[in-house]
Each structure stands twice: as C-alpha cells, then as structure tokens.
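Quick one: the structure is below, questions incoming.
Here the complex is missing a single protein chain, while all its other protein chains stay put.
Labels A and B are assigned to the chains in the order they are written; within every chain, residues are numbered from 1.
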Amino acid sequence: MAKRIEASNVTSYYGSFKAIDGISMTVEPKTITALIGPSGCGKSTFLRSVNRMHEVLPGARIEGRLTIDDQNIYDADVDVTAVRRMIGMVFQRPNPFPTMSIYENVVAGLKLNGAKKKSVLDDACENSLRSANLWDEVKDRLGRPGAGLSGGQQQRLCIARTIAVEPQVVLMDEPCSALDPISTLAIEDLMFKLKDRFTIIIVTHNMQQAARVSDKTGFFSIDKTGDPGRLIEYDDTQKIFSNPTEKKTEDYITGRFG
Amino acid sequence: MSLLQKELSDVVMTPSGLRSKRLPVAVNLVIAVAAIVVAAALVLGLSIGGWPLVAVVAGILYLVGLFVAATRVEGRRSARNKIMQALIYAACILAVLPLASVVWTLISKGAGRLDGNFFGSSMNNIGARDPLGGAYHAIIGTLEQVGLATLMAVPLGVLGAIYLVEYGRGRFALTVRFFVDVMTGIPSIVAGLFILAFWVLIVSPWFNNGTPRFSGFAASLALTVLMLPTIVRSTEEMLRLVPGPLREGAYALGVPQWKTILKIVLPTALPGIVTGVMLAVARAAGETAPVLLVAGGAAAINFDPFAGNQSSLALFVYQQAGDASRYAPDRAWTAALTLVALVLILTIAAKLLARRNRLS
Partner (left out) sequence: MGDIPSRSATTPAGEPGVTGRHARPAGTGVSPNAPAGPSLGGGGALPTKKRFGMEAGFRGLSTAAGAMVLVIIVAIGFFLVSKAVPALQANTENFLTYKAWFPNDAEPNFGIAALAFGTVLSSVIALIVAVPIALGIALFLSHYAPKRLATPLGFVIDLLAAVPSVVFGLWGRDVFLNPVRDLSLWLNEYFSWIPIFGGDGPFGRSILLGSLVLSIMVLPIVTSLSREVFMQTPGMNEEAALALGATKWEMIRTAVVPYGKPGIIAAIMLGLGRALGETIALALTLGIVFNISFNLIENGGNSIAANIANTFGEANATGRGALIASGLVLFAITLVVNMAARAIIYRRREFRDSAA
C-alpha cells in the first residue's frame, strides 16, 4: 500500500518570501526518512507541502513537481482532500480535538468519510489504538476526553487518529519535541512498527533520533536568515552520520554549525 | 486490502486516484440562469407573486440545482461543502440588504431638514401645521445628560476596574466581576424605571417641596447605570494589559501601590480606557427609553439639567415619530441622521484610537 514520493525542484513561497528552493528527493515506500537541519531551514515547510497542508496559510504557493506514485499532487484537477487522506500528518504538538472523547478522536476521520456502522468504527478504533501502542492504556476509558491524557499518550492518540483512515504516507512534524524522553522512546518504537505499513517522513531536531529511527536522512540548511532553505545532502542515514559528503552536513552533525 | 476496505465497501477510504472532477464554471452559470428562468416562469406564469418572490424561488432553485449537480460530479462531501459556502455567502448578502436600506433612508430622508433652523430652534410653539421647528433643545439635552453621566460613570467605572485588577481577590471580586458582566445586559428601560422609582419618585420630592420632578440629571443617572458596566469591563481589560514588570519596577523603587496605579498603570492604559469610555458614551447617547421615563421630554429649551423636563435627540426622534403632523417625519429623520452621525463619529474615533494604539 505504501507509496513512493518524488519531489523534483520544489520551491515554495509565503507571499513574496521564498521558504525553500529547488528541493529534489525520492522517498521509497515503507521507509523512514528523517529531515534534519537548523531552525527555519524549511524542513517543516517541505513536509507540509508534501500533503498540501502549507496551503492553509494565506499567500502560500509552490513551484515544481511533487508526485506520489507518479501522480502530481499539484495538478489542477487534483482533489486536495484526497491528497490529505492519502498522506496523513502528525503535528509537533499533540492536537486531539478538545471536545471529543478518545474514541471519537480516533474515528473522527472515518466518520468524515461516511463510516457510520458502530461495529466497524469499534473495530477500527481498537485496531488503530493497538497499532499506536495505546490500546492497553486507554481501553477502559474510551469515553473520556482525549485532552485528559498525558502529552505522550495524546501524541499516540493523534497517530492513531491519523492511521485510522489508512493513509499510505505518514508525515511527522517534530512529533516528539513536546514530549519527555520516555514518551519519545514509545513514539520511536511505534515508528518502527508502522514502517511495515506506511512510508514515513519525519522532521526532527534531535539528531540521535534521526540516527536511531531513519533509513535515509536529508539535511536542510540556509545560508543566512531570510534565504530560502535548501537540501544540502540526502543519503542513507548511516552514510550521513558517519561519512557525509558535504562539509556543511559534517559541521552540523558534529555540532560545529554556526 | 485493508480490513476497513473489506468491510466498508461504500466508504472510499483511500481514493484510487487523486484526481476528481470539478463542476465547470459554465455549468454553474447554466444552473443560475435556468433557476431564474424557471422561477420567473413559475411565479409569473401562475401569477402567485411579484419579482421579490421570483428572486427567492430562483435562489432556492439555484442552491438545489447546484447541490444536485455537484453531488453527481464531485460527490456528496464536496457538494455539501459547496452548498454551505453558498449559504454562508448568502447570509452576508441577506444581512447587507436591510442595513443598506437603513443607511440609504437615513441619508435620503434625513437630508430633508438639514438646515440652520433645525439646529438653531426648539419645538416651542411649533404647531401641527408649522413646517419649521428644530432639535436645538434636544441636542442641548443629549449633550448635558451624556456629559453628566460621563462625569459620574467614568470615575466610578475606572475605580471599579482598578479594584478588580489591582486589589480584588477571592470570592467577592469574582462576584463583582460576574455581576458587572450581567449588568451589561440590563435593559435600558429597566434602568429608567429604577431611576424613576428611586430618584424621581422618592428622592427628588425632597428638593422640590414634596412633588416628584423630572430632570435631565435623572436621565444622566439612568445613563450612568447603563454606562458603568461597559466602562468597568473595557477599563479592566486595558489595565490587565499593563505588563506586570512595569508595576514591579515601581514597587521595587518603594513607590506605594496606590501611587503606582495612579502614576504608572493608569497613564499606560489611558488610551485604551478613553476608547472604552467613548464607546460607552456613544451607546448612552442613543438611548431613548430612560430619558423618556425620567426626563419627560420637553418642547422648549431647558439649559438646567437639575430642574424640569428635558428632551434628548433620541427622545426627539421617538416623539416626532409619534407626532401626527405631516412635518414630523422629516424632523424625525433629520434628528435620527444627526444622532447616528454623533454616535458613529464617536464610535469610529474610538476604534481608530484603539487601532492606532495597537499598531504602535
């Protein structure tokens, strides 16, 4: 089910500000790709342009091609909601719907798609929560508000909500940056498990995390503030962290970055 | 095949393709034209109504047609999205129509008596057949009543807000806050009745040899009741915006709290407080009911707000509206235009002041 993503020469703007410039990369199915780099270098912008979430901000536009299994998601006749159903997203801060219970949060996407049958929703809820390693912790309180869980649990709830609609790609935008180390570990375990079913792209500030979880790593950087972000190097994670080709990558990895 | 897709054959979880058909703009136009034609034929053909009905029926037909077409081409979800958007836009248009009519009538009818006589004379000795007569006395009344009310409401309101922000702790402060909010909803007529019962009927006889007396001052008391909660709330919000470090800096220098409040907190929040006061004044100036109940209204000029009946612009509008003279509507509309101009100038000035402060 998981699909290949190809970006060729993706350039994105917010109004007149060029956020990223000429990003080209190919993400293979059922792999984890980590995007690393200093703050403001366009990792998140690139990630959000993969499922067209960047369009939510006014004035955002994009140039270049972004294909998922050879379909350009920026073609004029593409339905943006279909893109987002196919490419799910987990955000930096856990964002369960505050007015909904745990159960309702997980099945929210299914309900949008027209699923009504209780038994189906129940099954889907349990499956997703199990996949998100959360079932045992919440199975007795599915009716309680999702916002009442701990931060790590909330983030896993959001992952469950995302995978409940069976996307093919899951984007994660610094999913652990608001979590403590133990919750972070739980999410990382989860990513390994999900790799069997989904293509995963994760933006992270934590280089150990990138080294631990990812198959491939892309390093983004900017020359100076106000310049667009560029993809400096994109290669196997092992190579990036042991023997990077680019001097800039090495500087960043070894902590010698400006 | 995932479990979901097996069980939910009718639910398209993962769309096979990303492409979707869009309803072409041309189709949209065709539906609109067809809706108008059908509506006109239906309504005029059966002669069950005029052009307004055609517009309404055409609107409904257009929405139905759009929904059906969009459902067939784009699917139900997308169609619903479209219809809701159309309804939301329609709500805006629907609301703008009467409001535009109000503005247009105000200007076209209000211009009729915009002359020196209107602003320079009262209604004293103006008979039913007299085309002249003006609102001078009413303008005087409005200015005096609102001015007095402001003099009373502002210190009280600002002090009350200071209590809520700087001193108020615990249950009592919460109660005060809650009732300030509740008080903003008290109908103006109730405030008028309160002052009627309290001031006009009980207190004023002491000053007037035992007989109750209407006065502009009583009206300003009622307006004070109405302005007070607005001023407390807006001032409170402004005071809360004053950053804590500013206060702490003063305390660290040994400045007592009351001096800190008066010399540092209040001046910092002053522009915002003025904005709130101006909005409250604008609202009070437009109130009719309290003035009717406790100032009584008058045809002649009365400069003394403490003795005898007074009118106000809003009350003048109301009384002219109820007057049988054929010249009364013109006077009513011109007075209404004057009143709206006064209120809107105050409101716009207040908002611009607020905006300037926010931007700097």
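To be clear about the criterion, a contact is a pair of C-beta atoms (placed from the backbone, for glycine too) under 8 Å apart; a residue touches a chain by one contact, two chains touch by 3 or more.
These numbers were taken from a predicted model, which means no experiment stands behind them.
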Option touching the unshown chain, where A:23, A:158, A:176 or A:253 are the choices: A:158
Options B:67, B:119 or B:163, residue touching the unrepresented chain: B:163
Missing-chain contacts mapped onto chain B: 48-50, 52-53, 77-78, 80-81, 84-85, 87-92, 94-95, 98-99, 101-102, 105-106, 109, 155-157, 159-160, 162-164, 166-168, 173, 175-176, 178-191, 193-194, 196-198, 201-202, 225, 228-229, 232, 237-238, 241-243, 246, 249-250, 253-259, 261-264, 267-269, 272, 279, 282-283, 285-289, 292-293, 314, 317-318, 321-322, 329, 332-333, 336, 339-340, 343-344, 347-348, 351, 354, 357-360
Missing-partner contacts on chain A, residue numbers: 51, 53, 56, 58, 81-85, 88-89, 91, 93, 95-100, 108-109, 112-113, 147, 158, 161-162, 165
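Throughout what follows, only the chains that are shown with their structure count from here on.
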Gap in Å, rounded to a whole number, between the CA centres of chain B and chain A: 47
Touching residues (chain side chain A, partner chain B) in the complex: 1, 68, 71, 73, 75, 77-79, 81-83, 85-86, 110, 112-115, 117, 120, 123-124, 127, 165-168
Contact footprint of chain A on chain B as seen in their complex: 2-5, 7-8, 10-15, 17-22, 76-78
